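All protein chains but one are shown at their positions in the complex.
Residue numbering begins at 1 within each chain, and the chains themselves are lettered A and B in the order written.
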Amino acid sequence: MARAVSTRRKIGFTVAAWVVAMLIFFPILYTIITSFKSETEAIAGFSLIPSGTLESYAEVQAQSNYFKFFLNSVIIAVGSTILALVVAVPAAWSMAFSPTKRTKDILMWMLSTKMMPAVAVLVPIYLIFRDTHLLDTRIGLTVMLMLINLPIVVWMLYTYFREIPGEILEAARMDGATLWGEIVYVLTPMAVPGIASTMLLNIILAWNEAFWTIRLTTTNAAPLTAFIASFSSPQGLFWAKLSAASTLAIAPILIMGWFSQRQLVRGLTFGAVK
Amino acid sequence: MATRQTSTLARFMMAPSVILLFIWMIVPLAMTLWFSFQNYNLLNPGNVSFAGLFNYKFFYTDPAFFQSIWNTLVLVVGVLLITVIGGIALALLLDQPMFGQGIVRILVISPFFVMPPVAALVWKNMIMHPGYGVFADIAKFFGAQPVDWFAQYPLFSIIIIVAWQWLPFATLILLTALQSLDGEQKEAAEMDGAGFVSRFIYLTVPHISRAVTVVILIQTIFLLGVYAEILVTTNGGPGYASTNLPFLIYRTALLGYDVGGASAGGIIAVILANIVAFFLMRAVGKNLDK
C-alpha cells in the first residue's frame, strides 16, 4: 500500500520535473534542432523537426577551424582553474580553520575586486598586456581568467571547508597527528568533493567568459567565444550556422557537465557527516 | 598548543591569493583613477590634458545616469528574486525521488553552460521575437496578439534572459545544500507529524540559509556587470528603458572611446557596488557566521 503511494508520488514528481526541465532546456534544444536545419528552414517559423542537413556544420568548419579554438578553450579554462585552485585552496583552508576577526572582511574585499566593470578597464589592461607582450598569448589569458575567478573560487571553497567539522581536527590532534598529517590524511579526503565541484564550476565560468577572451586575443590564443563571435552576424540571416557554431561551442562543456553532474551534486553532500 | 604555529601558517597560506588579488585590484584601479582625471579620447591621443573632476561631473550629469542606476538595481533584484525563489523550488523538486533524475538535473543546469551572448541571441531571435519567435507562435496559436517583448517590456525581457542563465547556478548550490540536510532529521520531523510547510520553514530554510547567502552574494557581483545581453537585444533602448550602469560605461568606453569618461564611470560603479555590498552584508552576512 505504502509502496503504491510512493510509486504514484514518484511518477508525479517525475512528470513535474520533466516538464520544468524541458521548459528550461527548450532554448538550447531549439538551438540544437535549428543547427540541423537549412537557413531557409531556420527562419520559416516554428518547427521541431529539422531536415537533418549537416550543411551548417560543414560551412562552419570550412570557415573556421573549430579544433584550434576548442583546444585554446580547454587550455585556458583548465589552466586558469588549476592555477586558481593552487592559490585558493590554502587561502580558503586557513580562513575556514583559523578564522580571525578580519576573515569575513577579507572575503568580502576579495569579492569586491570583481566590482570594477570590465569595459571600464579595457584600455588600461590592454596597455599592460601590450607592454608585457601578453596580447594573444594563452598564458596571458590564463592568468587573467585565474584572477577574475579567484574570488569566486576562494568563496566556494571557504563555504565548503566550513562544513567540515572541527572536532575531527581536534581528534586527530589528540592522536598526535602533525599539522601536515592532519592536512594530508584527515582533511584532504573530506575536502576533495568540494574542490571537485568548485573546479567544475570554475571551468564553466572560464569557458563562458566572453569579454576578455575576445578582446585580448587575435589568432593564437583565441578560444571558442571568439569562434562564436565570428558567426553572429548583424547583416545576413545565418541562424542555422550560428546555431551550429553555438552547439559546437556548448557541446564539450555540456558533455563534461553530463558526466560530472553526479560529482557536481553529490560531491557536496559531505556536509551530511556532521 | 599549536595555535601560534597554526596562525602563522594560516597567514602564509593566505598570502598568495591576497597578494595576487591585491595587485590585480590596485593596478587597474590606480590606472583607472589616473585616467579618470584626464581628458583622453582614444581616437584623439594627441590631445590629452588634465581634466580635474570634469569626467565625474560629466558622467554624473548624463541624462541617463539616474535611470541607469535604477535599472541596474531593478535588474539585480529582479534576477535575484526569480533565481532564488525559482532555485529553491527547483531544488526541492529535484531532491524528490523520480525517474531519470540525472538527466533532469543536467537539463536544468544546462543554461549555465551557454555563453551569455549566445543566450541573448537565441532568446531574441528564436524565442521572443514578435514576428517569428516561439512565444509569438504560441500567442498566435491561441489567437492572441503576440507580445512585442523588447519594445513593451525591455528591462523585464532582459531580466528573464539573465535569470534563465543564472537559475541553474542557484539551483545547483541550493540542491547541494538541501542534500546535505540530515536524512534522519527529516525522517524524525516527518514522524512527528510535521507537514510539508512546517518542515520547510523550521528545518529546510535555516539549513539552506547560508547557501542562499552565497548565491545572493556571488550572483550580485556578476549581475552588477551585465551588459552583453543588453547590447545584443535592445542596445539600451527604447529611450533609456534598458540602459544600466555597465551599458552606460560601455557606451562611453567602446562607442565613444572616451577613456577618461569611462574611467570615471568605472570608479563611480565601484563606489556604488561597494555601497550595495555593504548593505547586502548587513542584511544577509550574519548567515555566514553560522
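Convention: a contact is a pair of C-beta atoms (placed from the backbone, for glycine too) under 8 Å apart; a residue touches a chain by one contact, two chains touch by 3 or more.
The rule is short, and it goes like this: contacts and distances are computed from a predicted model.
UniProt lists the omitted chain of the complex under the protein name "Sugar ABC transporter substrate-binding protein" (options: "Sugar ABC transporter substrate-binding protein", "Protein FixC", "Cytochrome c7-like domain-containing protein" or "Pyruvate dehydrogenase E1 component, beta subunit"). Taking the whole complex into account, chain B touches the unshown chain at residues 41-46, 54, 58, 61, 63-64, 124-125, 129-132, 146, 148-152, 231, 233-241, 243, 251-252, 254-258. Residues of chain A in contact with the chain left out of this view: 39-40, 43-45, 62-64, 122-123, 126-127, 130, 135-136, 214-215, 218-219, 222, 226, 229-237.
To be clear about the criterion, only the chains that are shown with their structure count from here on.
If each chain is reduced to the centroid of its CA atoms, chain A and chain B end up 15 Å from each other.
Of all the residues in chain B, the ones that touch chain A in their complex are 2, 5-7, 9-11, 13-14, 16-18, 20-21, 24-25, 27-29, 31-32, 35, 42, 90, 93-94, 96-119, 121-123, 125-127, 132, 134, 137, 164, 167-168, 172, 175-177, 179-183, 210-211, 214, 217-218, 221-222, 224-225, 227-228, 232, 245-246, 249-250, 253-254, 259, 262-263, 265-267, 269-270, 273-274, 277, 281, 285, 288-289. Considering their complex, residues 6, 9-11, 13-14, 16-18, 20-22, 24-28, 30-31, 34, 43, 45-46, 87-88, 90-91, 93-95, 97-98, 100, 104, 106, 108, 110-125, 127-128, 147, 150-152, 154-156, 159, 163, 173, 179, 197, 201, 204, 207-208, 210-211, 224-225, 228-229, 232, 239, 242-243, 246, 249-250, 253-254, 257-258, 261-262, 264-272, 274 of chain A touch chain B.
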